[in-house]
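This is the structure, below, for whatever I ask next.
Shown here: the complex without one of its protein chains, the others still in place.
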Amino acid sequence: MLQDILITGLINSGVYALLAVGFSLIFGVARIVNITHTAFYMVAAYLVYVLGHLWGWPAWLAIVAAVIAVTILGLLSYRLVIEPVREHETAVLISTIALAAIFQELMIIGFGGHYLSIPSLIDGYSQLAGVRMTNQQLLTLVIVAVTLVGVWLLLAKTRLGLAIRATAEDREVANLMGMNVRHVALWTMGISVGLAAIAGVVVAPLFVVDPLMWLDPLITVLAIVVLGGLGSLKGSVIGALIIGYVETSTVFLLPAGSFLKSAVALSIMVLVLVVRPEGLFGIAFEEER
Amino acid sequence: MVARVSPILRSWLAIALALIGGTAVAADPIRIAIIGPMGFIQGENQWRGAQLASDQINGKGGIQVGKEKRPIELIQVESNEMLSVSDATNAMERAITRNKADFVIGGFRSEAVLAMQDVAMDYEKIFLGVGAAHGELGTRVKDDYDRYKYWFRVAPTKSADLGKQIFAVLGTIAQELRSKLGHDKVRVAILAERAVWADPIVQAAQQNLPKLGMEVVGTWRPSAVATDVTAELSAINRANTDIIFTALSGPVGIVLGRQVGEMKLTAVPFGINVEAQKEGFWQATAGQANYISTLDTYAPVAITEETLPFIEAFEKRFGEAPAYTAATYDAIMLLRESIEATGTIDADELVAHMEKTTFRSAAGNLKFDEFHDPTWGPGFVTGLAVQWQDGKKVPFWPNGWQGVSYEGMQAFRFPERK
Partner (left out) sequence: MTVMRFVRRGLTFLRTEVFVLPSRIIVLLFALGLLALPLFTDDPYILRILIMTSLLATFAASWDFLAGYSGQVNFGHALFFGAAAYASALINVHAGLTPLVTIPLGALLAGALGALVGLLCLRLRGAYLSLTTLALPIILVSLFFAMPELTGGELGIRRVQRITNDRVINYYIAVVLMLAVCGILWKIGESKFGLILHALREDQVALRAAGINTTRYKILAFTISAVAAGLAGAVYGHFLRSVGPATLDVQLSFQAVIFGVVGGMVSIVGPVAAVFVLYPLTEYLADFEVFSAFRLLIFAVIVLLVLLFMPRGFVPWIRDRMETVCQRCKNRNTATRSSCRVCGTALR
């Protein structure tokens, strides 16, 4: 039982971590709560289905193409829809909701409300300490780990990463220091959506693809990011681990209550916020301009 | 005639046709509204079944109402019930008051149908249910007959009867398992989605299975929209399960199908798995769904003389086998039989007639009980059980159950894998 929880929890947390880090990045740098984030994840999954399954492209090509296409879509969305209303926080929230709804409807129109499946990249299963997992799940874990390490390297060791971290910390000062804040925001948006796309591509063979698949992860990601503290990447990863394990534990320890896992995760988020309003690692910022 | 155009255009069309056509077209059509989630496969099937019936009937001139023949005019009404119950009630009222429907057929999602039923009963319109299994739709008829008598459930059989059917099939499977594997104790895991409709089935299973000589190793209740059941399956596998008893109606059914195959479990899933009834299930599970079995309504077996012609005509026209919501075909045929027998479209007279007759539908012999539900049992509607074998949905039950066997039944298969 314990091994089940440990391993399954790790897989779930990994996917959540990918989504949460992307979400947190764009919030930290541009103070944008991007509700469309998980909708990009959905579009990537559908793209892989179309390219890899319907059009028969080789798997690696479909994946790379899907990630690139969705990243471009994200950048376009940012320029056309989000940037113009950047100043009003609520307006940004609503336009991202509307955009997500548009993507959802486009998927419904294009593919119907049916559930679709993409074949796994690697078939079969493995046993690890008495726990049976599919090989696709293991592959997912590996990709997630590699991606997260890649993001960490980008942020810690490159100049762009430095610019991102600086802008996230204090936009005004970064601007004064000569960094082109708009460009940094654009790059960050690209990375953020790219991460969502990778998550979508990696998850597509694991789960079922349908036009409403963006709603549940959205709630969970919001819970994670808030729990970890908006704008803190460390917080996002740790939050993802916490929420991922809480959900998995709920499924295992309360088999009759496994539908409650979202509620439990959210309740934890609410509790943490009541005690510590800025999340675990968030910055308690005063009135910002 | 199928009319899916705006009322204004429709009246212009009618005038034009009347001028051109003369007396033959002047006969007032019988308007039948097909209401359902048209964007989803259930609604699609409802519409297709109706189209097939309507075209067949209109091809022969229409329905004989007393002295004149009146054609059927179908109205497609999108209920949006999957996303909004209030939209569904709006749509029902729209169908009756704006589209002037004489009869309404359809409905799928139980909570929406319960609300839509109220609206239809307000207007005393006959509402034939094709899709929702909830028992309350029928108990309302018994409790408040004068108000709810206009409701009849054509398909599926009510959930309580589905429950009886499951245990009948389960008994058959367990018997085969015992003789095949040589051991007596069959170990069953219950995997039912967390939903009100599944609760009585779970309870019944927990009580009845031991009486049938089977051991319940555990009960798992994932969410209907769960995207991952590897955790549950891992635990089920560790308990050396023989049969996974399923009660699933949501997409979790697909996830189950896929992951059982990917994890190469030896346990065989059987029960209710609505997703597994669909043609697209094999693709949706990426070809991993071998051995998944479920209850179903239509299969290429001769349940009655109507079954095979219906299925062939449906497949020929739409390229796919009909799902159970295509029973709108049976519903319209039932209406035709009743109208022609009574010579009127008056609702009260039709109700009286439908309560008395036994109608030979493609799903079985339809006789309504005091709840206006289809009678379940040998000689009436028994339902079928099907299993996915190598990409095809194969019917395997009833095959000698209580003397009932339809031509075309095949054998159940157990997973041979480690």
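For this structure, a couple of remarks:
Labels A and B are assigned to the chains in the order they are written; within every chain, residues are numbered from 1.
Rule of thumb we're sticking to: a contact is a pair of C-beta atoms (placed from the backbone, for glycine too) under 8 Å apart; a residue touches a chain by one contact, two chains touch by 3 or more.
On a predicted model such as this, the values are computed, not experimentally measured, just so you know.
The hidden chain makes contact, of the residues A:47, A:116, A:213 or A:230, with A:230. Note on the undisplayed chain: of the listed residues B:93, B:124 or B:279, the one touching it is B:93.
In the complete complex, the hidden chain is touched by one of B:195, B:308 or B:341, namely B:195. Of the listed positions A:175, A:249 or A:262, the one in contact with the omitted chain in the full complex is A:262. Across the entire complex, the residue among B:84, B:175 or B:358 in touch with the chain not shown is B:84.
The omitted chain makes contact with subunit A at the following residues, 27, 33, 81, 84-85, 88-91, 93-95, 97-99, 101-102, 104-106, 108-109, 215, 219, 222-223, 226, 230, 257, 259-260, 262-263, 266-267, 269-270, 273-274, 277-279, 287.
By the touch criterion stated above, the residues of subunit B touching the omitted chain are 4, 6, 38-39, 76, 78, 80, 83-87, 89-91, 93-94, 97-98, 110-111, 114-115, 118, 122, 134, 136, 194-197, 199.
One rule holds for everything that comes next: only the chains that are shown with their structure count from here on.
Distance from the subunit A centre to the subunit B centre is 38 Å, each centre being the mean of its Cα atoms. Residues 37, 39-41, 82, 193-194, 218-228, 230-235, 237-238, 251, 254-255, 258-259, 262-264, 275, 280, 283-287 of subunit B are the ones that touch subunit A when the two sit in their complex.
Here subunit A touches subunit B in the complex through residues 1, 4, 8, 12, 108, 112-120, 123-125, 130-134, 136-137, 205-208, 210, 213, 216, 248, 251-252, 255-259, 261, going by the rule given at the top.
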